[in-house]
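Every protein chain but one is kept in place in this view of the complex.
Read from first to last, the chains carry the letters A and B; within each, the first residue is number 1.
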Amino acid sequence: MLLPEPDQTILCRRDEIISALKRFVPAGAVIDDDTTMAAYDSDGLSAYRNQPLVVVLPETTQQVAAVMKWCLDNDVKIVPRGAGTSLSGGAIPLADGVLLGLGKFNQILDIDFSNRTVTAQPGVTNLGITQAVQDEGFYYAPDPSSQIACSIGGNIAENSGGVHCLKYGLTTNNVLGIEMVTMNGEILRLGGKHLDSGHLDVLGVMTGSEGLLGVVTEVTVRILRKPATQRALLVGFDTVQEGGQAVSDVIAAGIIPAGMEMMDNPAINAAEDFVNAGYPREAAALLIIELDGPEAEVDVLINKVSKIVKTSGASSIRISQSEEERNQFWAGRKSAFPAVGRISPDYLCMDGTIPRKALPEMLTRMSAMSQKFGLRVANVFHAGDGNLHPLILFDANADGELHRAEEFGAEILRTCVKLGGVLTGEHGVGVEKRDLMTEMFTEDDLKQQQRLKCAFDPQHLLNPGKVFPVLHRCAELGRLHVHQGKLPHPDIPRF
Amino acid sequence: MTVWQPKTGEQVTNIVLSALAERRKLSVSGHETKAGLGHPVDAKESLSLTNLSGIVDYQPEELVLVVKAGTPLDEIEKTLSEKNQMLAFEPPHLERFYGTEGTGTIGGLVATNLSGPRRVSAGAARDFLLGFAAVSGRGDVFKSGSRVMKNVTGYDLSKLMCGSFGTLAVMTEITLKVLPCPETSSSLSLLCDTIDSAQLALANAFCSDTEPSGGAISRANEGWQAVIRLEGVDVSVRDRMTKLKSTLQSARTSKVLDKQASEAFWENWRDISMISDDAEQVYRLSVTPSDAPKIASSLLKAYDLELGFDWMGGLIWIGGKGAGLGQKVRQTIKDFNGHATLMRGTEGHRRDVGVFQPQAAPLAALARRIKNAFDPEDILNSGKMGTIGRGA
Partner (left out) sequence: MQTHFDLNALARPEISTADEILRKCVHCGFCTATCPTYILTGDERDSPRGRIWMMRDLLGGGDKQTEIKPADVSYHLDRCLTCLSCMTTCPSGVDYMHLVDIGRAEINKKIRRGFADHVIRTLLSITLPFARRFHLALRFARLAKPFSGLLTGRLKAMVNLSPTRLQALDKVGSEDQLYPAETSAGTRVMLLSGCAQRALDPEINASTIRLLNRQGVDVVVRSQASCCGALAHHINAEDAAHKQMEAVCSAWENDIASGQLDAIIVNTSGCGTTLKDYGNLMSRNSRHSETARKISDLTMDISEYLNSKMALPTLAKQNMTIAYHAACSLQHGQKVLQAPRALLVQAGFEVKTPAESHLCCGSAGVYNVLQPELSQQLKERKIRNLNKVGADIICAGNLGCIHQLSDASSPICHTIQILDWAYGGPKPHSLLNGLG
């Protein structure tokens, strides 16, 4: 995958840029030595690295604003970075851009139980928010698997999900307000502890904008009281079809579990080898269904779900009788990724969503692709909302395997779209899926999105090269063609 | 006044394109049930979506409903209830409130982002809009979102469309997430001495693990009535009600509303029953719940008001009259953070006070640029959200 060609004039001005930026932040906050800048040259998509022009680690919103304003005035690009755990390459630096790290924004600013909100700086981790309120019996619901390390600011950029978003929504459904800085250094406050925006929902469109519209410098989220009870079912199926059917049947019965995860046979066995969670090794599909809420409700639902999965053809059912057992059910799923990492030198974690009922069809097609590309694949899904995480196993040190794995991944995502789904359910487009955007969107769709970008960042200085395959100039996008036929466009270079 | 009534998306596109070519402004509407909401539109022609109606695809087991933008809300609600499903954000029926007929279209509902009492726990209309197809003010057909919930591909334009009052694009097709209906509902009504103690009772209820799905405060003869709704499976609701009652022991008197009474209360509350038909000005304030008592008291000191709270205190409905009421509301909101919308009033009120809360200058400028990104010639619902970019 390619990033935009670096602007030579910027590269030539490197020293001047570095001295200018040093004026806006404390000593030591500008990192410009080749050796240690490398620590910032990659994120969770670690197969790719790119040395930034310089790294800047501000400590206050004013410093962020000053840096961004200066960069706008001097035509310097910016790549924002949270915890650098993006799996789609959202924080991969640009050689002619400033890597703006928000790691020093790590304080929780306000906890308000009465209004059920937490206000935190963007570098606070997702789990850090829950940890700040758990002693009082509260938690922050969206729980991406990387929650121990991923930042809440990054969660907003990616609109992160997690196991529990089936019942509790994604980040966008749990964010109440942000403070953000636009490329021209303006500090905007959107939302707060009150609900709804009262005007155009800029907060809504900022969430999931992958660092292209602005830099988040403060976040207010909704916290929830921990449910009174949490119990889980561990259900094995002889065929994936039956597993998929069970998922549909549960939802069709009017039950929204807190989480519904599926693992296929390769994933089950990798996890069993690693943590010995007691999974049925011969099962073609394993479903972990979590139900939470008031105790009486959970008891009723457990019974209902139990009956439903039996009817769908479950070959084994276990119901957690204790908190310990519930955690044990989850142990294998939670360590699925590292478990797979043990059986293969490397793996690509893909992310796509399909309608739930297309699950069996998808797995069948994936099996054929596995043959075609000659690479193993293990599957872990958020079955409840059709969000897949195929893990493509390969060896980065073996010639050409990374490339084949990426081709396999792209094929999977194209299939997701063909089956009525989308390219990415949680991880974002980043650089990883940028060149597949045309599978899902027409030229007009993409241009309209880019026009939105022009409203925030007309000079395309924030995170260019991510999400959109072709960068159109704003002036050109703004031009109206009144006739039905299209005006001829000058050749836009692709990168 | 020319009224365009397209039957297909293509016709919508042609209407917009021709209007664009001649710089004719359009007033975009559904059944105009909420015509009283927003500033008057500066347009000589009307683009009505009433004939762009019908269910495109409904898959209950996928929790997805795809409809044409002009589909009436009651048709949708009937279709969903047949499968025991609902629009969880509890869209209000505002016929009585606005003195119009019919429940309006789904397009209008999305455009105004109006949600009912369950918004406090389930989310607003914007949290249920999965995707849409539309024609922009540039005459471009475009889509965003999808039919699946887990989708972060590209910008979330659905959020922008919701609450944009038709000023950015004309929606032609809308995809919504639907949810199963709860088996039953029951509500606890507590008589409290003050708004403060009533709001505190609501806060305590929501901080408990009884999972309320509605928190309202209404005026009572001697004090204030805090009403808390519990929904779900029958045995669960009964259990939680017992727990809730013991958690909120300190209130003076309490009574439990059974399913019928509970549903009746919340339906009325959803439809703004606490404000009488002849209230001259009606404001809808969105505030930090714990600020609600202070805000209300400050307003009540100065004016005689009809008053009701929803969303655990985070929503305040005010009905009243008098010169300066609007300014007082605006000023109070400014002091506390939040926003106020003039939901009903005369043209004079709209001019004086504006319909929407004025935004900070940089935000207003951004809103103007966003408008330009979709409708550079300002042909769609021009002026509906005030002069976007110049405050109210």
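The criterion applied here is as follows: contacts are C-beta pairs under 8 Å (C-beta built on N, C-alpha and C of every residue); 3 or more make two chains touch, one makes a residue touch a chain.
Here the structure is a predicted model, which means the values were calculated and not measured.
> Just to confirm, in the complete assembly, which displayed chains does the hidden chain contact?
Touch partners of the hidden chain, whole complex considered, are A.
> Which of these touches the unseen chain: A:Asp112, A:Asp299 or A:Asp346?
If we include the chain that is not displayed, A:Asp346 is the one touching it.
> With the full complex in mind, choose from A:Cys12, A:Ala38, A:Leu109 or A:Ala368 the residue touching the hidden chain.
A:Ala38
> Residues on subunit A that touch the omitted chain in the whole complex?
Answer for subunit A: residues 31, 33-36, 38-44, 46-47, 49, 51, 57, 83-85, 101, 103-106, 123, 125, 127, 146, 148-150, 335, 337-338, 341-342, 345-347, 396-397, 402 touch the chain left out.
The rule we apply is simple: only the chains that are shown with their structure count from here on.
> Once you find the CA centre of subunit A and the CA centre of subunit B, what distance in Å lies between them?
29
> Okay, in this complex, where on subunit A does subunit B touch?
Residue list for subunit A touching subunit B: 112-116, 137, 158-159, 161, 165-166, 169-170, 172-173, 182, 186-190, 192-205, 207-209, 213, 225-228, 248-249, 251-252, 254-256, 293-297, 300-301, 353-357, 382, 385-387, 420-429, 433, 437, 440-442, 444-449, 451-456, 467, 478, 480, 482, 484.
> Could you list, by residue number, the parts of subunit B that touch subunit A in their complex?
17, 20-21, 59-64, 84-85, 113, 115, 119-120, 123-124, 126-127, 136, 138, 140-144, 146-160, 162-164, 168, 179-181, 200, 203, 206-211, 232-233, 235-236, 238-240, 243, 286-290, 311, 314-315, 337-341, 356-357, 359-360, 362-363, 366-367, 369-374, 376-377, 385, 388
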